[in-house]
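Yeah, one chain of the complex is gone here, protein chain that is, but the others are all in their spots.
Up next is chain A:
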């Protein structure tokens, strides 16, 4: 359980850092780079969630006799 709890803080941290980078890039006039940075952060978090989602579906399949 411990590692995955850390993942929650990781996601929140990635969100904050992405917001910060977005603001910085926007203020220095690089609007399009800001959007790309946000998108990359989003995709990283999305992959973390997809892995957990795969685990969950596998668990439900084995628990509820879906095979």
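As a convention for this text, contacts are C-beta pairs under 8 Å (C-beta built on N, C-alpha and C of every residue); 3 or more make two chains touch, one makes a residue touch a chain; residues count from 1.
By our rule, contacts and distances are computed from a predicted model.
Student: Pick, from "ABC transporter permease", "histidine kinase", "Stage III sporulation protein AD" or "ATP-binding cassette domain-containing protein", the protein name that UniProt gives for the chain of this complex that is not shown.
Tutor: Result for the unshown chain: "Stage III sporulation protein AD".
Student: At which residues does chain A meet the chain that is not included here?
Tutor: Missing-chain contacts on chain A: residues 1, 4-5, 7-9, 11-12, 14-16, 18-19, 22, 38, 41-42, 45-46, 48-49, 52-53, 55-57, 59-61, 63-66.
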